[in-house]
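Removed: one protein chain of the complex. Kept in place: all other protein chains.
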C-alpha cells in the first residue's frame, strides 16, 4: 500500500492519505478525523487539501494520495481515459425534495420564472457545461423541448456569481451552496429550479475513489474507511444542532449564513438507478464517451450500500 | 552558411529527440497516465482541432483579446513611462503604486475585475492590459532616464522644443529598453489572457484547455498547449523580427 | 534633501488618496458587493491575521518555497545562460526549446508536474524554478554575448584561461543583464508560487486567499492580497538594494 | 578633400547688414554653479566679442571654464549675470543660427538614424522645407564632408573621424552663422585629426561662417584660428587675446619654423603651463 507512513510502526494504525476540497459535503470526513472514527477503526488518516480536480486526480494516480473525494464526473472521465478508478463509498447525494444545494437563480428583473425562459439569456456557470449539475440541467431542458443552444453560458467562479447577477452582467446563475444561500439571502435573485431534483434526484454528489489496484490490494483499509465514514455520517444525523456547529467548524463559514442553509444530504446509501442515470446524462452531454455499468467503476463492496433511495445515511 | 544551418538544426534535433522520448515513454508505459497522452495522440487531436476549426477559432479569440489589451497597455505605458522618466515629480508620484500593484498575481484580482467589468472580453482585455502595463512602464522609464544628455542638447541646439525632443530623441533613444519591456509584457499578456479564460468566460484557448482537462480529453488539452506553445513561439519570433528591424542600426 | 523627501511623499500621498477613495466608495455604497470589503475592514483583518500569526505563517511558507525555487533557477540559469552565450552550439541547441516552453502558462503544466513530483513542496518549488529559469537564462545569455571582446582579450594577455575569464570577466560583465532577468524572474516566481498554492495544498498565502474567498471572508482575502503586495514590494526593494550595491560601480 | 573655395555663400551678405557689430558677444558674463557652502564662480565678468567670419579659438588649462563659456554662447546653459547676445538679441535659449559640435561625437549622433537622416535632423523642424529639399540639402552637406557614399549607413558603421564629419555636416545643414566646437578632434588620432582640421577650415572659408573653437592643442589653435583667446583659471577671465594673421592655407611644416609662430606658441604654452602648476621644461619627454 502506498501512503502508509512510518506511523504504522509507531501506532499500529494503517496510514492513509486522502484528498478532498473543503465544503459542507465533506463534513463526515472531518467528523471522522476529529471525533476519532478513523482511529477507532485503526486508520491513521492524513488529509491533503486540493482546489483543483485535475491536480487531485494526478496526485491519486501518482500515489501521493490513496483516496480522493469527488463528484463522479471527473473520476469517470479519468477512467474513460485509462485511469482505472473505483468508488468505494458515497459521501453525499442530491435530495429528492427541495430545497437542494444546487440551484438555478435568476435576477428579479430578468423576467425568468422557469427554465423555459432561459433561451436568449446569459447564465453564469462554473465547472463547464459538462459538469454534472450543468449537464443535468441541460439534459432536463432538452427533454422538455427547450432550445438550450439559445442559452449563453459563461464560466465564472462561484464566488463571482452574486456580483454578476447584481450588476446585471448575467440574467441567471447555476450555482451551489453556500453560494446559493448567500445569493438568496442577499435578495439578488430567486430560485427558478433545482437542476439535480429535476434531472436526477438522489444522484451522487460526492464519493470516495481509489485506483482499482489499490482497492484490490488494500481490502482492510477499504473496509475500515467505509466503516469510519459510515459512523461519522450516523454521528451527524444524531443531533442536527451539533451537525450545524460541526459544519461551521469545518467549513469556517459564517454561522449566520449556515443557519439558513439546508444541511447537506450526507449519505452512504447509494441509489443505483441514480448513479446509472447520472452516467447516461453525462454521456448525453458528451462528458463521457460511453455508458458504463456500475460494476465497472464500483468497488465490489459498494454493493453493501445499495438502497432504494439515498435519503439520509 | 551550411555550417550555420546545421548549427540551427541541432535545436530542432533536440526538440525531435524530446518528442520521441515523450512518445516512447508513453508507448512503453514508462509514463502511464490518463493525464499524459502520447505525442502522436496529441498531434492527432491537434490536426483534428485544426481541421474542424476549434483550435484556430479558440486561438483567434484569445489572440485578439491579448493583442488589444497589449496594444492598449503599450501605448499607455509608453506615455506614463516617458512622463515618469522625464519628471521626477511624476516618477515619485507613480513609482510606489506601480511597485505595490506589480506583485499581485492576476488570479487574485480577477474576481475584482469581474465585479467591475463582468466576465466578457472587456474584463479580460483590462486585466491583460493592466498586467502587461508594468514591465513596459518600468523599462520605458528606465530608458528615458538613461538618455544621454548630449543627445538632448543636440536637439536643443538644433531648435527642438521639449515635445519635439521627446518624440524625436528621447523616445527613440529609449526604444531598445522599451522593447525589452514590451517583449516581457507580450509573454505576460499571453499567459494572463489564458488565465483569465480559465477563470471566466466560455471562449478562447485557455477555456478550451481547461474544458478538455475537465473531461479528460487530454489529447485535445495537449493539442491546446502545443498550439499555445507554437503561437507563443511565433509571436516571440515575430516580435524579434520587428525588434531587430527597429533596432537594425545596432547590428548594422 | 527636504525637497527630495517631499517629492517622495507624493507617491505615498497618491497611495493614501487611492485608499481613501476605496474606503469612501465602499462606505458610500458606490461599490456595494460582498466581494469588496472596505479598506478599514481589510486592515482590521490584516492586523488580526498578523496578530494571530496566520498571515506571517502563510507568507513564510510561500516565501520559503519561492526563494528556494528561485535560487535553484538562478544558479541553473546562469550556468546554462553562460554556456549558451559562449558556445554557438549550445545556443542553437537550447534556444528553440527554451522559446517553445516559455509561453506555456504554469497553470497548464502544473497537473503534469503533480504527476511527476506529487503535490508537495517539491512540485511547487520545481514549477517556480522552471518558470523563473527562462528570464534569467535569456538575459544571462544576452549579457554574455555582448561582453566586449577587448575585455576578454585583456584577460588573455594577463594570463587567464577560459574558465578564469568566464568567472572573472564574462560573468561579472554580464551581471547587469543577468540581474535584469533575475528581477523579472523574482516577480514571476512569487506569482507562480501563489498560483501553485491555489491549485493544490493547504498552506501558503495563495491558499489563504482562495480559502478566505470561499468562506466569504473577503476582508481576510484582501488582507492576504495586501500582504502579498507589500511583501512583493519589499522583495523588489530588497532586490533593488542588492542590485545597486552590486552595480554600485555604475552610478559611482 | 579640397573643397571649392570660390563658393560665395549666400550668408556672406549678412555680414554687411551688421558690419562692425559682433555676431556673438558675451558682455560682463558671470557664471557660477551651486557648490558646497555657497556658489562656485566659474566665469567672472567675462567680455568676449566674436566678429563675423572670425575663427576664434579658446584655450586654457583644464577646468578653467572653456566648455562652460561655449555652452553659454550656445544658449545651452543660462548666465548667472551679464548677457550673451547673438546679432544683438539676448540669448536665452539656443538661438537658430548658432550650432554646437560636441567633443563626444559618438554620443551626439542619433544611432538609430542613417547618415542622411542624421544630417537632415535639424531641417525636419522647419515645415517650410519639404522632404525632397531636405534630402537635397543633406546630400549637398554629405558631399562637402566627403560622406556622400555613406548616406544609407548607420553611425555605428562609421569610424570616429567619419562620425565627427557627420556631426559637423548636421550642424552646418541648418545654415548657421556660428559654429561652436568643443574640442571636436581631441578624441581622434593624429592623421584623422589633420584631415578634419583641413575640412573645417575649408568649410569655414567656403561658407563664410564664424567658428568658435575650443582645444587643448596650442599648435592646432595656431594652425587654424584668426584669433586665439587664452583663459585663466578660477574664476576664468581672458588672459591672452592674440590675433593670428598668417595667411591661409597654412603649411604646418613651414609655419612650424616661423619665429612669430614659435613666439605665439611659447606665450600660450607659458600661460597654460603656469596655471597647470608646471614649468615649461616639464614638457620635456
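Every chain is named by a letter (A, B, C and D) in the order it is written, and numbering of its residues begins at 1.
One rule holds in what follows: a contact is a pair of C-beta atoms (placed from the backbone, for glycine too) under 8 Å apart; a residue touches a chain by one contact, two chains touch by 3 or more.
Just so you know, these numbers come straight off a predicted model, no measurement behind them.
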Missing chain -> touching shown chains C, D
Quick one: say which of D:117, D:220 or D:239 touches the chain that got left out. D:220
Give me the subunit C residues in contact with the hidden chain, please. 148, 150-151, 153-154, 156-160, 164, 168-169, 172-173, 175, 247-250, 252
Where the unshown chain meets subunit D, residue by residue: 1-2, 61-62, 183, 186-192, 194, 197-198, 201, 215-220, 223-224, 248-253, 256-257, 262, 266, 272, 276, 278, 281-285
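By our rule, only the chains that are shown with their structure count from here on.
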Taking each chain's centre as the mean of its CA atoms, how far is subunit A from subunit D in angstrom? 85
So, in whole Å, the Cα centroid of subunit A is separated from that of subunit B by 38
Give me the residues of subunit B that touch two or more other chains. 33, 35, 111, 115, 213
In subunit A, which residues are in touch with two or more of the other chains? 54, 57-58, 61, 159-160, 163
Think of each chain as a node with edges to the chains it touches; is that a line, ring, star, complete or other? other
Write out all the pairs of touching chains, ordered by chain label. A-B, A-C, B-C, B-D
